[in-house]
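The block underneath contains the structure these notes are about, expressed in C-alpha cells.
Here the complex is missing one protein chain, while the rest keep their positions.
Lettered A, B, C and D in written order, each chain numbered from 1.
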Amino acid sequence: MIMMKNSKFLINAGIGFTILIVIWQFIAEVGGYESALFPPPSKVWEGILTLISDGTLLTHLQVSLSRFITGYLSAVIVAIALGLILGRIPLLWGVIDPIVQVLRPVSPIAWSPFIVLWFGIGDIPAIVIIFIAAFFPVLLSTVSAVRKVENTYIKVAQNFGIKKLELLRKIILPAVFPYIANGLHIAVGTAWIFLVSGEMVGSQSGLGYLIVDARNSMRLDLVMAGIIFIGIAGLILDKLVGLFESWINRIWGRQSA
Amino acid sequence: MIMMKNSKFLINAGIGFTILIVIWQFIAEVGGYESALFPPPSKVWEGILTLISDGTLLTHLQVSLSRFITGYLSAVIVAIALGLILGRIPLLWGVIDPIVQVLRPVSPIAWSPFIVLWFGIGDIPAIVIIFIAAFFPVLLSTVSAVRKVENTYIKVAQNFGIKKLELLRKIILPAVFPYIANGLHIAVGTAWIFLVSGEMVGSQSGLGYLIVDARNSMRLDLVMAGIIFIGIAGLILDKLVGLFESWINRIWGRQSA
Amino acid sequence: NGSEEEKSGGNEKRTIKIGYLPITHAVPLFVEKELGKYENFDLELIKFGSWTELSDALNTGRIDGASMLITLAMKAKEQGIDVNAVALGHRDGNVVVVSKDISNVADLKGKSFAIPHKFSTQNVLLYQLLKQNGLKYEDVNVVELPPAEMPAALSEGRISGYVVAEPFGAVSVSLEKGKVLYQDKDIWENSIDCSLVLRSEFIEKEKELAQEFVNYYIEAGHFAEQKDAQVKDMLLNYMKVDQNVLDLSLEWISYDDLKINREDYEELASNLVEMGLFESPPAYEDFVDHSLIEKAK
Amino acid sequence: MVLEQPAMIQVRQVSKNYKKNNQDIQVLKDITFTVQKGEIISILGESGCGKSTLLNIIGGFEKATGGDVLLDGSKVNEPNRKCIMLFQNYGLLPWRTVLKNVELGLEKNIKNRKERKERALNYIQLVGLSGKENMFPHELSGGMQQRVGIARALAIQPELILLDEPFAALDTFNRYYLQNELLRIQEQEKTTMILVTHDIDEAIYLSDRIFIMHQNPGRIHREIKIHLTKPRDRSDGDFQHYRNIIFKEFHFNRPGNLLEFNI
Partner (left out) sequence: MVLEQPAMIQVRQVSKNYKKNNQDIQVLKDITFTVQKGEIISILGESGCGKSTLLNIIGGFEKATGGDVLLDGSKVNEPNRKCIMLFQNYGLLPWRTVLKNVELGLEKNIKNRKERKERALNYIQLVGLSGKENMFPHELSGGMQQRVGIARALAIQPELILLDEPFAALDTFNRYYLQNELLRIQEQEKTTMILVTHDIDEAIYLSDRIFIMHQNPGRIHREIKIHLTKPRDRSDGDFQHYRNIIFKEFHFNRPGNLLEFNI
C-alpha cells in the first residue's frame, strides 16, 4: 500500500520534473541568456555531478544537517514544553503573547548583528537562527492547541484525580499532538528556509555557504545546483517529520489521515 | 466587548514590554557591552524618535507597505485561484505537487541572483520575493482544503445541478475559506519576514533597507529601532488579515472563533 | 569554521583569525597563508559573504582583523570601536565598467549605476568621476548591489555601469557585456581602498605576533606582484574564477606598495565628509598605525 | 397502488460491492422494490446494513454494481433535480442565510430575483420559519435547520425526496415535532418520499410501507404495510401492534438473549 503510494509519487515527480526541465531548457535557449548568467540544465547537471563527486556536497550537507537538527530539535523541545505550560496559565500567556507577536514577524536575519555579538561566528549563529525560526511556529501552535483541548478530556482527568504534571503528560500532550504536528511541519519548512540565510552569517560551510560562495564566484550553475540540493533535502526533512508524526499517531492510536 | 478585549490586550502588552525593557536594560548594564554594539533602551528610544521626527520612518514604511501589499495580494489571488482549480484536478496536482514540495523549502533569497537577472533592481525584486514567500503557504492550504471539502456540500451541489465554475464560486470557495484563512495568516507572517531579506537585494528604500543601511553605518540603535518597527508593523498586518477574516466570516455567517 | 578553541594557552600556537571577501583586493592575505612562512602563530582566513557580516564579526571581536574596505573600518572607529588600519590591501584595481552604449560619463546622466556599499572607496570614485565631468552625484541613480549581482544586472540592462572590487569588473568585460570606461588611477591617483585592519587590542597586547604577521603580509605583497602562474594558483584556492577573468583583473592592480599615505587618506576623508557620509572621520594619527609596516621594511 | 399505474421508482436487482483491502465486500444484494407516486416508504435496519448506500444509488450519487434504478421509467445515472436528498447533518451551506439556502436550487431556473425570493419565502413559510429567513444555519436549532433543508428540497418541486436518517441528530421531542410537520407538508405537497431510519417508532408513524433490511449482505427481509390512517397516535393500541411485530423481527421483546447479537 505504502509502496504503491510511493511509486506513484515517484512517477508523478518524474513527469513533473521532466516538464520543468524542458521549460527551463526552453527559457535558456529562447531567452538567449549567457550561460554564466542563466545556466541551462545540462550545465547545472554537470555542476551537480562535480559537487557530488568531489565530496563538497557531502561535507556541506552534513554540516547543514547537523546544525539544522541541533537547532530544530532544541527549538521543538523548548517550545513544546513552554507551550504546554503557558497554554495552561492564561494570565501569564496574556503577558507573553504580545511580546511573541511583535518578535515573530521579525526576520531572524535582522537580528544577525546581535547574534554575532552574542554567539560569534561559526556553527552557533546558524543554529540560533534555526532555533528562532522553528521556535515560534511550534510555540504558537502548542499554546493554541492546549487552549482548545477538548473539555471532556480535562473533565475526565479531574474526575479521576489527575493533576498538574501528570495532567500535562498523560492528557494534554497526547491530546494536542495532532495539532502540534502541524506546527512541526511549518517549523521544519521555515527553519530550513532560514538555514541559507543563517549560513550567510560568517559561516564557512553548509549548503547556505555553498550558495553564497558559488554566487560570489559567479558560478550560477553551482548556485542552481545548491538550490536543488536545498529543495530536495528540505523535502526529505519534511517527510521525516511526517514519518515521526505517523509513528506517534500509530502509537497513540490515531487514524492516519 | 471588542473594546474590552482590546483594552485588556493593551494592558497585557504594557506589562509584557515593561518587563522586556527592564531585562534589556539589565543585560546592557551587566553585560558591559559597548553601546555601539548593544544599544541600551534609552538610546534606541532616541533612535526611534529621530526616525519618526525626520520622516525617514514614514518614507520607508510606506515603500515597504506598498511593496508588501502588491506582492502579498497578487500571491494570494493567484494562489487561491490556482489552488481551487488544482485541488479539483487530483491528476494534475499529482504532477505539480512534487515540484512545489521541492521549491518550497528553498529560501527566496537563494534565488536572488536569478531574481536580479529577470526582475532587475528596485521595487520588483522585493515584490517577487514577497510573492514567492506568500505564494506557497496559500497554495498548499487552498489545495489541501479543497481536497477535504465536506462531501455533503459537493453532493448538494450535484443534486441541484451546480457545476464547474459555479461550483467553485458558490460552493468550494466559501467552504474552504476558513481553512485558507489559516494559510493567509501564515503567509502574511512569512512574507513580512522575507521583506527584510527582499529589500536587501538592490533596494534603496524600505524597512529592510533601513536596517541594512543602519547596520552598514554601524548604528545598531537604529537597527534595533528598525526591528521594533518591523515587529509592530508585522503584528498590525496580521491583525488586518484577522479583521478581513472575521469580516468574511460575518458575511458568510460563520461563528467567530 | 572553528571559532572555538580560542585561548587554549600553554604551548599551543596562537591562531590569528583574519576575515576576507574573495576578491583580488585581499590577495596578499592569500599569498601569506599559502607561503606559510610564519612560525609563531597559525593563520586562519575566514571567508565572509558580504562586507556587512565581515564588519559585524570584526567589531564584536570575533576575528582579530580583516582585509576590508577602509571606509567601513573608519566608520567603526568613528562609532568607538577600536580598530587600526595597518596596511593597504592593494593599490588601484578598481575599474568603472559600463555597458556598450555608454561612451562617456555624460551618458550616465539619469541612468542607474551600482556600487558595492555606501561607505566604500568605489562610491567616492564615482563621486569624483561625476564631479570631474561636470555632473552632480544626484544626476545618477546610485544603487547598492551585492558585487556578484552586478554583471547580471549590467547584462540585462538593469544598470548602465558599476564600479567594484575585482574580479567582478573583469567578468563583464570577458563576457563582452561591458567595457572599461575608466581605471581608478585615471580618476584619482593613489586612491586607497581595501586595507588590512586589525583590532587595537591585538596590536597592543600581542605586539610581536602582530609584527610577524605584518612582516609576512608585506612580503606576500611583493611576492604577489609577480602575478605569475604560482601566484595565480594560490589565488584560485580562495576565489573560483576563470583564468582569463583573473588575468584581466590582475592587470589592473598592484601589491608592491602597501603604505597608507597621509595625503591619500586625507583626500579620502575629506571626500567622505563632502559627500555627507561622515561627520568627523578619524584622524590619520588615531586610525592608521604605521609602526608595524615601518618595522617590516 | 393500482397495478396499471406505472411505478414512480423501480429498483431492479440492485447490488453493490466495495473493494476493501483487495477484497470484494458485498454491501447490497438483489434489492428489488417499487414505489408509487405519493407514497412514504421507510427502510429500517441496523447501522451498517447498507441503507445509506441504497439511498445513494437511488439518488444517482453512487453507481450500482449490478441492476438499475428507474425514475419515471428512465434510468438514473447521476444526481438530478427530480430527486432531492435530505441529509442527517442537514446539508445546509453554512455561509448562506436561510433564504439563500432555499434559493440555492432556484438560481438556475428563476433568473428574476424577486420571483425567486417570493418562491423561497413561500416554502420558508410552509415549514414554519417565517421571520428567520435572514439568519444563518448556525443560529438555528437542529430542528429548524432540518426544516430549512426540507424547504430547500420542496422549493424546486422534486418528484421524489430521499431522507437519510433526517431526524436522528435531534432529541426525542424535536423529532416528534418534525415528524408531525413532515406529515402535514407531505399531505399538502403530495411529494413521494423514501426514508431511511433506525427508529422503529418513526418508521411506523410516517410510512405507508416499511422495508426491513438485514445485513451481510444488505437485503430486504420483509415488507410491512401500515394500515393506519394518518395522523397516527403514538400511544394508540394499533400503533403498539406494529411496534410488536417489528420488535419481534429484531428480537427485542425478550431481553435475555440479546448478547448473542453481534454488536
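Everything that follows uses one rule, which is that contacts are C-beta pairs under 8 Å (C-beta built on N, C-alpha and C of every residue); 3 or more make two chains touch, one makes a residue touch a chain.
Quick caveat, the model's predicted, so the values are computed rather than measured.
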Which displayed chains the unshown chain touches: A, D
Residue touching the undisplayed chain, where the options are A:G32, A:G55 or A:G161: A:G161
Touching residue (missing chain; options D:M85, D:M144 or D:I226): D:M144
Missing-chain contacts mapped onto subunit D: 46-47, 128, 141, 143-144, 168, 171-174, 176-177, 180-181, 183, 198-200, 231-235, 240, 243-244, 247, 250, 252-253, 255-256, 258-259, 261, 263
Where the missing chain touches subunit A, by residue: 152-153, 155-156, 158-162, 170-171, 174-175, 177, 251-255
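FYI, only the chains that are shown with their structure count from here on.
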Centre distance in Å when subunit C and subunit D are each reduced to the mean of their C-alpha atoms: 84
Separation of subunit B from subunit C, taking each centre as the mean of its C-alpha atoms, in whole Å: 38
For subunit D, residues that touch 2 or more chains besides their own: none
Sequence positions of subunit A contacting 2 or more other chains: 37, 113, 117, 215
Touching pairs - complete list by chain label: A-B, A-C, B-C, B-D
